[in-house]
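What you see is the complex with one protein chain gone and the rest in place.
Right, subunit A next:
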Amino acid sequence: MSAVILPRADVPLADLPALLLPAYGETVTMVGIVMVVVLVVGTPLGVLLHNVAPGGLYERPALHAVLSWIISIGRSLPFLILMAAIVPFTRFITGTNIGIAAAVVPMSLAGIAFFTRIVENALRSVPPSIVQVARAAGGSNLQIMRSAQFSEAIPAVIGGLTIQVIAMIEYSAIAGTIGAGGIGYVAVTYGYQRFDNTVMLATIVILVVTVAVVQIAGDRLVRLTTPQKRLQHT
């Protein structure tokens, strides 16, 4: 936690790193933990959601409707509301309702809902004939999902993942308000509430650069995983 009571003056430039670096570390930790959870849970969930839908490998329209409905609820609540609404659940899981651990729970929930849709969408863009090919080749459902559906969808999934990481950085700023810290929290408490323009500007620069780096990395990965894009400019 970087919130310390300081006199009502702008933080001197020399003190900026000491204020911002730990906060940045907290943001990275939060987003990192959340992304691991989201990938581990959201990927299979998205594949499942796509395949229980009509036309999928395990067509279960009722299950699809229920799952889809739950995910839509998760997606429709503003993050701040979701975070507040599940405080009892968060406390049950982590034993606390403040700090990074407490922020990770609502962020993961919102992130899983988000990523499940991204995976579902990406799989939907794979032509159904590819699945037919894989079935005719004697693939089991698991093999088909892995090597035909998901493998073909990888560039789209990575594109979605990039959007997701950026959204999670944004969520981490909101989660900062329950004491999880992070760069967004510094921006709000120093820059916004205390009119510290130096800190405000510094956090903005850091966030812009971070988001840009994530986006560039994401775009590069999409290129690397799409043979047509990878080979055309070499």
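Heads up, the rule we're going with is that a residue touches a chain if its C-beta (ideal position, glycine included) is under 8 Å from a C-beta of that chain, and two chains touch if they have at least 3 such contacts; residues count from 1.
Rule of thumb we're sticking to: contacts and distances are computed from a predicted model.
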Chain left out of the displayed complex - its UniProt protein name, from "CysO-cysteine peptidase", "Cytochrome ubiquinol oxidase subunit I", "GGDEF domain-containing protein" or "ATP-binding cassette domain-containing protein": "ATP-binding cassette domain-containing protein"
Which of A:14, A:62 or A:231 sits in contact with the chain that's absent? A:231
Taking the entire complex into account, which one of A:76, A:132 or A:197 touches the absent chain? A:132
From A:16, A:39, A:77 or A:154, residue that would touch the chain that is not displayed: A:154
By the contact criterion defined above, which parts of subunit A meet the unshown chain? Give residue numbers in ascending order. 127, 129-130, 132-140, 143, 147-148, 151-152, 154-155, 225-228, 231
